[in-house]
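Left out: one protein chain. Kept in place: all the others.
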Amino acid sequence: MSSKSFLDKPFFGSPFFFFLTLEFFKERKKHIGVVVISLVILFLLSSVLFISSSIRYSIEQTLDKEPDFVVQKIQGGERVNAPAEWIDPLLEIYGINKVTARVYGRYFFKAKRDSFLIVGVDFMDEQSHKTLESIMDETDLKSFLSSDNMLVGEGVSIYLKEHFYPNHYSFLTPKGDFKKINIFKVLPKESNLIANDMIILPMDLAKEVLGMGEDEVTDIALNVPNDDEWDNVADKISAFYYDLRVVTKHDIKKAYENLYNYKGGVFLILFLIAIVTFVLILYQRYAMVYSSERRHIGLLRALGWSIRDVLKLKFFETIIIVIISFIVGVVLAYFYVFVLGAPLLKEIFLGGANMKNSLVLVPVLDFGVLSSIFLIYAVPFIAAVLIPVWKISVTDPKEAML
Amino acid sequence: MEKPFLVMVGVLIFMVFTVSIHYFTFDEKGANDSLSMVVEATQMAQPSWSVSYYEPRMFSSSNINNISYPEMLSTDRMDFVYVK
Partner (left out) sequence: MISIENLNRYFKSGDTSFHVLKDINLEVLEGECVVLRGVSGSGKTTLLSIMAGLDRPSSGKLLVDGESIAKLPDLHISAFRAKKIGIIFQHFNLLEHLSASENVMIPLIPSELNMTEVAQRVKRSLEIANISHKATRPAGRLSGGEKQRVAIARALVADPSVILCDEPTANLDRDNSLKFIDILKDLHNMGKTIIVATHDPLFDNLSFASRIVPMQDGSIVSKEQGVGSSE
């Protein structure tokens, strides 16, 4: 490397540190394989965990805006449209403070390959009015309602553009007529997790496109502010009609928790694969240390190094390798997921059968998970080096003479 | 060889530093507000799974039978065979 040696200009550090860096860089070929493999595994593992914890986090953030109960009409085990007349009796139940009729459904495009989610919103309602203020002010709202307009998610907007509908789309209603609706605005990219395939229409228009009757709704959402009333209210609602199903927010929350929980499902499999790979690397490492380090360690011992000195050198060497691969792997995963938006890998989480979703992943660092990855990686790795080194060191180093 | 080592340490610290900058300056509130707005206006909070026409776009805990692939239909679904 450099022709300058420490003889001309001794470094301020200790001789041990000098020698450590020397061994580390001049023998980097020895380390590169194991660093690269560990890097790849750590990168994949942390990418997957970053994506799942980010999605989970975002969903959880919306949880308190979600309705507490959804009441659906069931026929033959399937949900069917509910009559609008169900709404009034619900309002009378003590403890319920907000009842919203929801109108939504999927609209299939082109031989059913792709679909949008059409959602009807009552723009006259003061609440939704206020909520949408950030993207539509008073004048916007007036012009929005003056003709047939829609708000679309980013995915829908891109999809329609690709199919040569940059400004409007003509929906085919179940009655057989075309309904031309203009794209009024695209919903912000940040809402893609939920709104990517969404088309928001005024209530009447949505019903027309979905072919629903005036007095029909898809289902009914309601809020019960007092948690203690939940069971009570659920019982009361269920007693109303025999063909009615109540889905609570608890059920949904539980579903999400299971969904991207790193302790189960694909994550468990991924963890197992990662661990098995680590074990293989470590086994290889162990064997390599055992065969190739023998002479080296024997020589150091013959030159007056104690077992402790040898272990110290190897320990620091290993720690450096572990820390480098961990930091680089995790940082690369962070950039890949939160800066680049996790291309390819994201599809595993969101699916890729319908339109593409270029959602914004909110950076979430779960330090508990990160440190357990570190421990799962670092402890066996260090052991796989130090145990053979120790075993070699404690035998008398007479091989050094041969 | 201390110099390359210190350079390496510097690079690692720089990497961690840029990540922290990105992490702490990310407009998390803006992103959450956008989501909340859609949820509040539509009362719909289902993630926008990119699913095929025969897979449910929405689900509740009762119809998830495979948590690693929640969109998959359960095998006892009959509407697959019979027209609704």
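Each chain gets a letter, A and B, in the order it is written, and its residues are counted from 1.
In this text, a contact is a pair of C-beta atoms (placed from the backbone, for glycine too) under 8 Å apart; a residue touches a chain by one contact, two chains touch by 3 or more.
Small disclaimer: the values here were computed from a predicted structure and weren't measured.
> Of A:Ile307, A:Ile320 or A:Val369, which residue touches the hidden chain?
A:Ile307
> Who touches the missing chain here, A:Lys26, A:Arg113 or A:Lys391?
Answering carefully, the residue with contact to the hidden chain is A:Lys26.
> Which parts of chain A are in contact with the chain that was left out?
So the residues of chain A touching the unseen chain are 3-7, 10-16, 18-19, 22, 26-27, 295-296, 299-309, 394, 396-398, 400-402.
Simple rule for what comes next: only the chains that are shown with their structure count from here on.
> Go ahead and note the Å separation of the Cα centroids belonging to chain A and chain B.
Roughly 3 Å separates the two chain centres.
> Touching residues of chain B toward chain A in the complex: what are they?
Those in contact with chain A are residues 1-2, 4-5, 8, 12, 15-16, 19, 22-23, 26, 28, 30-53, 55, 57, 59-62, 64, 66-68, 70-71, 78-79, 84.
> Touching residues of chain A toward chain B in the complex: what are they?
Within the complex, chain A touches chain B at residues 1, 11, 13, 17-18, 21-22, 24-26, 55, 58-59, 61-63, 65-67, 77-78, 100, 102, 104, 106, 108, 112-113, 115, 117, 119, 121, 127-128, 131-132, 134-135, 153, 155, 187-198, 200, 221, 247, 251-252, 254-255, 258-259, 261, 264-267, 269, 323-324, 327-328, 331, 334-335, 338-339, 347, 350-357, 359-360, 362-363, 365.
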